[in-house]
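A protein chain is absent from this complex, but the other protein chains hold their places.
Which chain is which? They are A and B, in the order written, and residues in each are numbered from 1.
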Amino acid sequence: MIPSSFDYVAVDSADAAIGALTEHGDEAKLMAGGHSLIPLMKFRLANPTVVIDIGRVNDLSYIRDAGDHVAIGALTRHMAVETSDLLKADVPLLAHCASQVGDPSVRHRGTIGGSLAHADAASDLPAALLALGGSVMVKGPNGEREVKADDLFVGFLENSLADDEMITEVRVPKATGAGWSYQKFNRRAQDWAIVGVAAVLNGSAGVSLVNMASTPLRAAGVEEALASGASHADAAQRAADGGSPPEDLNGDAEYRTHLAKVLVQRALTEAESRKS
Amino acid sequence: MQIQMNVNGTDRSADIEARTLLVHFLREDLGLTGTNIGCDTSSCGACTIHVNGESVKSCTMLAVQADGQTVTTIEGLASGGEMHPMQTSFMENHGLQCGYCTPGMVMASVSLLNENPNPTEHEVREGLEGNLCRCTGYHNIVKAVLAAAE
Partner (left out) sequence: MTAVMGTPRIRKEDPKLLTGEGKYVDDIQVAGQLWMGMVRSPFAHAKVNGIETDEAKSMPGVHAVYTGGELMDMGLWVAPLPCAWPVTPDMVNPEHYPVGTGEVHHVGEIVAVVLADTRYQATDAVEKVEVDYEELPAVGSIQAAMADTATAHSDHDTNKAFTWALEPNPDALNDAFANAAHTVTGEFVQQRLIPSAMEPRGVLAVPSPAGGEVTLYSATQVPHILKVMMAATTGISEAKIRVIAPAVGGGFGAKLNINPDESLALTLANKLGRPVRWTETRTEAAFSTHQGRAQQQKIEVAADGDGKILGVRVHLDADMGAYMMLITPGVPLLGSFLYTGVYEVPAFGFTCDGWFTNLTPTDAYRGAGRPEASYAIERAMDMLAAKVGVTPEEIRRRNYLAGGEAFENLEVASTLVFDSGNYSPNLDMALDMAKLSDLRAEQQRRRDAGESKQLGIGMCTYVEICGLAPSRALAGLAYGAGGWEAGTVRMLPTGKVEVVTGSTPHGQGHETSWSMIVADKLGVDPDDVEVLHSDTAISPLGLDTYGSRSLAVGGVAISMACDKVIDKARLIAAHQLEANPDDLEFEFGRFGVKGSPDKGLLIQEVAYGAFTAHNLPDGMEPNINEQMVFDPPNFAFPFGTHIAVVEVDESTGETTLIDYIAVDDCGNQVNPLIVEGQVHGGIVQGVAQALYEGAVYDEDGQCKNPSFLDYLVPSPTEVPSIQTEFTYTPSTSNPLGVKGVGEAGTIGSAAAVINGICDALSHHGISDIEMPASPMRVWKAIQDAKAGN
């Protein structure tokens, strides 16, 4: 369980990273904390010929109050997100979801930008970003652009970034006083969710699903039902609308569909109780 | 490629392949074999060390990622011949049997108490969720960490 050989390039700025990406093309992989990439490389499921280490781009590690939203540098570690007083007060769902990633040692290394870029449908943070209606700032050779969470996840482990782009910042609207919940169902605490549900009740409802399709997924049916005044219980029945649940040892499609309904209901109930 | 890091208080440098995992660098290049390898998937935590004072899984870091950083392994935890209170607590509470998960478990536990000095039993269990032990059933490990917190 040893990665194949590769060339290593360490960069100290986003611009340098983009320069390296431009130079090496799709043979190259960005590595932030490395906690998504290195395991794939050890199994030789990923064999980049160039690894561009952005882990030292220190100016991309921050959590800032930006008025109506909180801005989080892409290289911010999960542990920093989890323990941020600002986030705990203004975007508690995100802080909580960060605390559900892997285990503490993983959270000391893994980064929010890396996790979102990995676009794993089974991962916690993409769901949080969807439910919160957040976005990411993406930088490329031609400058920076904002990508809404809804436009970020396009396929299995696939984001909508170009090969020479990288996420530099994550933006989450403040949801101070909003009701929120994250329901993660798994067999061991350290595991990915079999199914997860993130919910934000902040005037309108943002509800998203973990591991119910090949990409992180908005629970559009639930949101639509709630918007048209359905009860939580009725809305929850539409949990799996638009999903295509994966099948594995922990759950087949029928079970995942059922779990999604149960967890949406629980999430909505808990979120309602947290509204202030 | 050339790397340099402070390991257990000593500056170490070496010329390594970029793909060298930190755990292999520590074990095979520096001879610090107290850090163990129990899995391939960042699941078991046997390889837990501290980088800049925080627990990390050294099987899921490249040695180059620790370039210029401060690393502490189980060998560096005791000071002046005295075991760290966490090590003593593991001994007093029979928190180890075969000892293979133990260095990682101790390093994770120290990191846990650094971040949460007075955890509940539940918080200890959650804090060690990334460390597997096959011998103890965790009962005495949890007891040891709670005792060390006192």
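Throughout what follows, a residue touches a chain if its C-beta (ideal position, glycine included) is under 8 Å from a C-beta of that chain, and two chains touch if they have at least 3 such contacts.
Just so we're clear, the structure is a prediction, and the values are computed from it rather than from any experiment.
Hidden chain, full complex: it touches shown chains A, B. The chain omitted from view is touched by exactly one of A:Ile72, A:Leu116 or A:Leu259, namely A:Leu259.
Along chain B, the points of touch with the absent chain fall at residues 17, 19-20, 24, 27-28, 31-41, 43-44, 46, 73-75, 77-78, 83, 87, 90-92, 94, 96-103, 106, 121, 124-126, 128-143.
If you put the missing chain back, the residues of chain A touching it would be 1-2, 4-5, 43-44, 185, 187-191, 194, 249-252, 255, 258-259, 262.
Everything below uses one rule, namely that only the chains that are shown with their structure count from here on.
The distance from the centre of chain A to the centre of chain B, with each centre set as the mean of the Cα atoms, comes to 28 Å. Touching chain B in their complex are the following residues of chain A: 1-8, 10, 31, 34-35, 38-39, 41-43, 51, 53, 55, 79, 83, 102-106, 108-109, 188-190. Chain B makes touch with chain A in their complex at residues 1, 17-19, 21, 24, 40-43, 45, 48, 51, 54-57, 59-62, 64-65, 67, 108, 111-112, 115, 126-127, 129-131.
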